[in-house]
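Just one protein chain is left out here, and the rest sit where they should.
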Amino acid sequence: MKAKTVDATTTPIETTSTRQAELLKRSWLKFSESKVSIIGLVIVSVFLLLALGGKYLVPYPEHIGSYVDFANAGLPPSSKHFFGTDLMGRDVFSRIVGSFRNTLMMGVVVLSIAAPVGFMVGVTAGYNKGTFIDTALMRVTDMFLAVPPLVLALAIASVLEPNLTNSMLAVTAMWWPWYARLSYGVTSSLRSENYIIYAELVGAKLPHIIFKEILPNCLSAVLTKMTLDMGYVIIIAATISYAGLGEQAPRPALGSMIASGVKYMPAQWWLTVFPSITIMLIVLGFNLLGDGISSMLGAEEI
Amino acid sequence: MTIITTIVKRLGGAIVVLLGLSMIIFSLMRIIPGDPARLALGPTAPEEIVEQYRERMHYNKPLPTQYYYWITGVLKGDLGVSTVTRRNVTRDFAEFLPATLELVIWAGIPPIFFALLLGVLGAMYNNRWPDYLIRFSSYIIVATPAFVWAVLFMLIFGYWLPILPSIGGRISMKFSVPSVTGLMVLDALIDAQPAAAWDAFLHLLMPSLALALGHTMQEARLTRSHMLENAGKDYITMITSQGVPRRIINRRFLLKPSVIPTVSIMGLDIASIFGNAFLVETIFNWPGISRYAMNAILSKDINAVCGVVLLFGVIFILTNLLVDVVVIILDPRMRQTRTA
Amino acid sequence: MDNAQTDTILEIKDLSVSFDVYGSISHVLDGVSFRVNRGQRVGLVGESGCGKTTTLKAILNVLPPNAILNKGEILFEGHNVFTMVDRQLAEMRRTGAGMIFQDPSSALNPVFSIKQQFMAALKYAFPPNTPPKELYEIAVKALEDVMMPDPERIMNSFPYQLSGGMRQRVCIAMTIAAGRKLVLADEPGTSLDVTIQDQIMRLIDRLVQENDLSVIMVAHSLGVIREFTSYVNIMYAGTLVEGGKTRDVFENPRHPYTIALMACVPKLTGEGIAEGIPGRVPDYTAPPTGCRYFPRCPYAQEICRAKKPQPVEIDPGHWVSCYLANEVS
Partner (left out) sequence: MKRFLMVLLVVCLMFTIVVSGCSPTPADDLDTEEAGESIFRVTGPIMPKWDPAVGSDYAACVVLGNVFDSLVFPTADGGVEPWVAESWDISEDGLTWDFKIREDIYFHSGNHLTAHDVAYSMNRLLEIGEGYAYLFFEYIDSVEVLDDYNVRFNCKTSYGPLLNNLVRFYIVDQELLEANYADSGDYGDKGDYGKGYLLEHDAGSGPYIIDHVDTNISVSGVKFEDYWAGVDENNPDRFVVYASNDGVTVKTMMARQELESTDMWQTAENIDSMLASDDTFKLAYNYTGGGINLWLNHQKPPMDDKYVRECFGYLVDYAAVCETILPDSVQKKSVIPSNLLGYESVFDFEFNLDKAKAALEKSKYADTIKDMKLEFVWNSESPDREKVALMIQANAAKIGLNIEIVEHPWATIVANSADPKTSPMLTLTSITPDISDSGAQFVSMLRTKKVGTWENMNWVNDPELDKLIDHALTVVDIDERAEAYAEIQRYCGENIIFIPIAETPERLVYQSSYVDLDPKIPLQGFSFYLRDIKVYPERRK
């Protein structure tokens, strides 16, 4: 509260660069207010690093793909194999790290398609509030929202060939309506704001209004939702892959690793336990980071 | 008055939504490559028989005609025959839905009170050890998918410490409970079989816990943060400055506005319980509609999948409606926006 | 009015309060001291964010949880509110002092009816065995006092059903109804439009007169202060810079900030648009050493930076915290 009022009295004497630096500093302070946000940042950074450079960092890069070594199959965790080996003799640690890339891709692709698509639908409907376009678009959105997300994703994934791309498609198909809802809400409340009406009066083009006037106002809400959604997308993706409808062997996916590991519980517990913990950690990291970012963006702009 | 208009309006919208949903899922299931009739009858069935089956199920007609046959059936309560159970899907629903409802009710309703309790505790002990404990565990629990909990519980309580029943569905074979409500524990009590009720409860414990953990902690977290946020609101300062005791403020003037957001997301929580039930029921062999649906999805049992998706749509819409009504009752502000 | 030097209802001594904002400490109030005598109307003037509301909240000991009391005490009828036990504190809040909040739309709980809130407040202000019916009548009476039409209907309404002015009146009614001695009015009506604000001020004026109350009136409208109060404190960035009888201060401002503040008020005589005060309220996380106003002060000297000026009484009852108090005018 205090921060806000101080800003309000800012005069043009300040240079923009110091103001930006200050904003940045304040954002960081808000972000790091809760120490767990920093833990989240660390986890996510490590995850990103491993996702991007995992192939060069793991002890057995060839184990990520198809590889068979029955002599070393089913070994418990040791200094040679931190998380043990699976029943094909592949290093579980390497495979877990090897799956990060797809996990990351899943989250990024799903959100970077779902958010813009949902945004466009929501804005179009919200901007034309009360017209037929609004009703039609939002009814379609409601249709997708009328079923538990996982159910729809599983149904869609089952129709298609089971692979990573299609599971992304399935998750995206169930995800965009949430962004449509969100930007619909923001847009329809902005619709009556003076500056939008003013922009219309001076004859601004629709794209201008949408991208220059409405988008910046939706942005923080959408961004906050995106960071918070990341963990959830990963959970859904793992669930789909657990059901056997995601990434296919021999390429590793955390969900399918658990699904196949479960068949060998409890004797080969490491096949299940380590991927489970990994999912938990990744999601935890994104949730913590998301909380930090939302408190940062939330206090600053909403 | 406002509540009734809300319900009527929403139900009207729901019909349109459900019709659209039925079209989406119907066409989705028909674009499956391959032959549903062959799939239903197995590899060895003679081609003549398969052709008869195809004819009977209208699989050889154009899509709109198929949809017409199907949707008119659905409106009459006939969802078509499942290829897995070989029975009418409607009948399968009657058999499997109660089990899932029982699970969802146990996983959905009692934990809410637990969630509120934890949330309030967290807020009361803000930044002290109970709060840290609750927050820490909630972070961990929310980050773990329900199916992972199911697998872990199965291992811990079913195998390593075999204290809970791990298979055999809803109740041990030795009990026979006449179905009244379809909810096993309740039925057993109605039938005056406390031992059976206890047995059914034990069967429920693991799957419902696996389903409940995530949303409970999520709700607890939400309640806590709303409690803390609202504690700084002027109206709380105002009522405090009026000399109303802290205890009364917390319990009444702070709790109610803080609980409303939690209640209003319950519809979504119920949806996620239904979704997660897909794998949890499969893992625990729970004879519910989700396990049935999972089977149907994996074996491309077209009628069953369409029926289940539609059923879930209906349940989901009704739950959300119920939640909204509760929110309208709790939150007077909602009445304003509804009537406006 | 200010004859009863001995009859002090409230005395604030050297109050210093900080806030912990995202891990950094904002030193907001720094050595605030003033007193309110029984029946006196004291004004507190300053820019937004200078600590006026914080001061009021401190009086009722309802500061937010991230506030830190560094030093100082607030004596209400001789008892320090910071050391009161819960029972005393509650007693003080119920019957001693009450606050009218700046923004009536956020001061009422949105999910409870006016009746529920009003009755809860009254229930603890009156003896425990007072029948609810009686309390209800008191509430209705209070609403009538604040010129609310149809008080019974109002009682059954929820805040969202009332206009801003009506909410403000409800707040005032709740504050007055229990017969409190000191009213802390935090810029009442400023969030409402001007005519309503005027009505609210008149209402408070009348109620204070009728019930013989003491008032601390916080405002940044100098006109309101001049009309309404008999004594005024000028606050800048968490410190009091000048204080005295309203007339003295307005006619003879001595602190450079007060002078600048007066200059900002648009004169109806039409001497052109008022100029703002250059610069901004300092960053509380690292407030200026010495006088907090020196970065903006056109007369600032070395000593202003080095050491905090102490209040100097320049006329009887009129004091200034400025090294140049005698030179500036």
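Note that the chains take the letters A, B and C in the order they are written out, and that residue 1 is the start of every chain.
Just so it is clear, a residue touches a chain if its C-beta (ideal position, glycine included) is under 8 Å from a C-beta of that chain, and two chains touch if they have at least 3 such contacts.
Since we're looking at a predicted model, the values are computed, not measured.
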Note = Absent chain's touching partners (shown only) are A, B
Task = Taking the full complex into account, find the residue in B:164, B:186, B:248 or B:325 that is in contact with the omitted chain.
result = B:164
Message = I'm checking contacts with the chain that's been left out. Which of B:46, B:77 or B:178 qualifies?
response = B:46
Task = May I ask which residue of B:64, B:130 or B:194 touches the chain that does not appear here?
result = B:130
Hidden partner chain, residues of subunit A it touches = 66-68, 70, 73-74, 87-88, 158, 161-163, 244-245, 248-250, 256, 260, 262-268
Task = Considering the whole complex rather than only what is displayed, give the residues of subunit B touching the chain that is not shown.
result = 32-36, 38-39, 41-50, 52, 56, 85-87, 92, 95-96, 114, 117-118, 120-121, 124-125, 130, 151, 154-155, 157-159, 161-169, 172-174, 198-199, 202, 205, 283, 285, 287, 291-292, 295, 298-300
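Everything below uses one rule, namely that only the chains that are shown with their structure count from here on.
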Key: Interchain centroid distance [CA atoms averaged], subunit B/subunit C, Å   = 53
Query = So how far apart, in whole Å, are subunit A and subunit B when each is placed at the average of its C-alpha atoms?
reply = 24
Task = Would you kindly tell me how far, in whole Å, the mean C-alpha position of subunit C lies from that of subunit A?
result = 48
Query = Residues of subunit B that touch two or more other chains: which are they?
reply = none
Ask   = At which residue positions does subunit C touch at least two other chains?
value = none
Query = Okay, in this complex, where on subunit B does subunit C touch?
reply = 126, 231-246, 248, 252-253, 256-257, 260, 330-333, 336
Query = What part of subunit A is in contact with subunit B in the complex they form?
reply = 36, 139-140, 142-143, 146-152, 154-156, 158-159, 231, 235, 238-239, 242-244, 258, 262, 265-266, 269, 272, 276, 279-281, 283-284, 287-288
Key: Residues of subunit C defined as touching subunit B within the complex   = 57, 60, 62, 64-65, 86, 90-95, 98-99, 101, 103, 106-113, 117, 120-121, 123-125, 158, 160-161, 171, 174-175, 178
